[in-house]
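Just below is one structure, and these are the notes that go with it.
This part shows chain A:
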Amino acid sequence: MTQLLAISNLSVKFPTRFGVFDALEGVSLDVNAGEIHGLVGESGAGKSTVGSAVMGLLQSPGYVASGEIRFTGRNLVGLDSDDYHRLRGDRISMIFQDPQTSLNPLLTIATQMIETIRQHRKVDVHTARQQAINLLKETGLNDVDTRIDDYPHQFSGGMRQRVVIALALCTEPDLIIADEPTTALDVSVQKQILDLIRTLCTARNIGIILITHDIGVINEITDRVTVLRAGRVVESGTTEAVLGSPAEPYTKALMAAVPRLDKRLERFKNIIDDEPTELDDTHWKVEGASAGYATDWLLTNNERAHTSDALPSVSERPAILSIQDLEVTFGASGLGWFNRSHGVKALSGVSLQVMPGEVLGIVGESGSGKSTLAKAIVGLVNPSAGRMTFRDSELPPGRQRTRAHPSRREIQMVFQDPYSSLNNRKTVEHIISEPIQFYGLTDNESQTRKLVASVLELVGMPQRAMVKYPHQFSGGQRQRVAVARALVARPEFLICDEPTSALDVSIQAQILNLLKDLQQTFGLSILFISHNLAVIRQMADRVVVLQNGQLVETAGTESFFNSPQESYSQLLLRETPSLTF
Partner candidate 1 sequence: MTVIFRRSLSVGFAALWLTASGVTQAETFKWAGTTDPQTMDPHATNSAPVLGFLNNVYEGLVRRNKEMKIEPALAESWEQIGSDGWRFNLREGVTFHDGSAFTADDVLFSYERASSEDSDVRSWFAPVDSVAVVDDYTIDFLTKAPNPLFPDSIANFMIMDRDWTTSNEAARPSREAENFATRNTNGTGAFTVTSRDPGVKTTLQPFDGWWDTLESNITEAVFTPIGESATGMAALLSGEIDFISPIPLQDVPRMKERDGFTVHEGVEARVLMFGFAHQADSLKFSDDLTGENPFKDVRVRQAAYQAINVDALIDKVMRGSAQPASQLVSSAMKGYSEAKSERLAYDPDAAMQLMKDAGYEDGFSFGLQCPNDRYINDEAICKAAASMFAKVGLNAKLTAMPVRNYWPELREDNFDMYLLGWSPGTFDAEHPIRFLAHTPNSEKKLGSWNFGDYSNARVDELLPMIQTELDEDTRQAMIDETTELLQQEIAYIPMYVQPLIWASKDTIELTQRTDNFFILRWVTVN
Partner candidate 2 sequence: MLAFVLRRLAQSIFVMLAVSLIAFSLFRFVGDPIAQMVGQETSIEDQENIRERLGLNDPLTTQYVRFVSNLSQAEFGYSYRTRQPVSEMILSRLPATLELGAISLVISLIVGIPAGIYTALKRGFLSNALLVATLVGISIPTFVIGIFLIYLFGVSLGWLPTFGRGQTVALGWWQTNFLTVSGWKALILPGVTLGVYQLTLTMRLVRAEMQEVLKTDYIKFATARGINYRSLYLNHAFRNTLVPVVTIIGLQLGGIIAFSIVTESVFQWPGMGLLFLESIRYVDIPVMSVYLVLIALMFVVINLVVDLLYFAIDPRVRLRGSHD
């Protein structure tokens, strides 16, 4: 094995108005030909900065402050920009995260590939085209001869990522930097792409730097791994060694936070707590506010609190929510005069029940209709057929649900993206107190204020958070606020739509812990939606699998993960990268 790339003591600085930010500090790593070197870490760890630094594409005003990047012996730091540009694509190439955005939408695949090939090799158009066709075949694209003249939007996500890889391979580079190459893909496709990368690496003897936040992916295909945290190397070595017997506490904690596919944990333990807490935050209190006050308030006037112990078991009680033959069709509008289309069925014939105090996990890939299901329940979309019953009474669908309908309070939702689910222009106090005031749950403002502070404490936030704006918080903290907002409405039923998929694993673990705690304390019924089977396993009592808008399988969690019945369920379980040791 020849050493392709040797990074030593690399420091990258970004001057900002708060001072100079050290994106990388003294990072050293090396990559050999025919080897996949994983870079893993949470957001802000500096993984992508390593890639950009190697490519010479550090975003202004970032710069390499010190250290060397030796590529086949040649130091790339300080290289003339024209020379660097010749090097790019030719010797070093790159694969980006999102195949939806990394291809030029206006040019055909052929145009983009031929241009790239002819940029670096003196060949005529025909030869270049033939090379492009061969490459696309190599990456596993079907009907290459005809499809090469298609535009990017005509390909599915997985196919597109194959095209991206073919493009990166156009000039037979020695080193490829793959920045989260499978993060935007469904698990079933992810596995194929990872296999492809592995094959190409071996067959072409290419060195690959694989940047990812997913330890499962690292475990799956990398030869060696470097763990980064806040711009510094935490641990580096062969994948087996680092993941098998992590030496550093951070690595251990990181691995502990990853939800396990093979077993259910009561709680995540040993969590890294990175969230900075300013000192004065902890001293700022609203008089009389405490987590206990919030718990008491939430439990008062709450039927569950009184009845849950009285009834013997979950299964004997009537379902809190039951759905029969739900069907949702999109795009079948009669508005156009000339194009009455029949629309796309996002959901068809879905029936399910949620028992009181139960967590029902909904799992499926993108396009499976899992979010549509949630929206149909809360009334955001209009079902075209089927009926829903909530707490023994008919739940009017979509627009027929009046604004004052009691279910509007009783059903609450936690969204996927905490950056868009909180109104950035309102204070946290305003955000949380809005449902309280809207539903008229308190008698006066001081009580509202006390309650807001208490609920914040309940979800693990300092009370002072209430005077701040969402943008002053990290993603995990925002998600806590979102949970608090859902909680103060005193809901019977909570829908969590991918509540952790936008978060780092350690934060995900915290939020999952929080949800578990709250569910236990308040006996909430939860519909928990996720694409991540491991997360579902940690959270759900029962599992529902959706595929293309249809219900594939319903089973108790343990039995599902131990012996899935349907072939699609088996496929999903098989393809999900996981930590199994």
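To be clear about the criterion, a residue touches a chain if its C-beta (ideal position, glycine included) is under 8 Å from a C-beta of that chain, and two chains touch if they have at least 3 such contacts; residues count from 1.
The set was built so that all candidates are chains of the complex that A comes from, given by their letters.
Bear in mind that the values here come from a model prediction, so they are computed numbers and not experimental data.
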* To do: Could you check which of 1 or 2 is in contact with chain A in this complex?
  => 2
* In their complex, what parts of chain A are in touch with candidate 2? -> 55, 57, 85-90, 93-94, 96-98, 101-108, 112, 115-116, 119-120, 151, 153-154, 164, 167-168, 170-171, 336-339
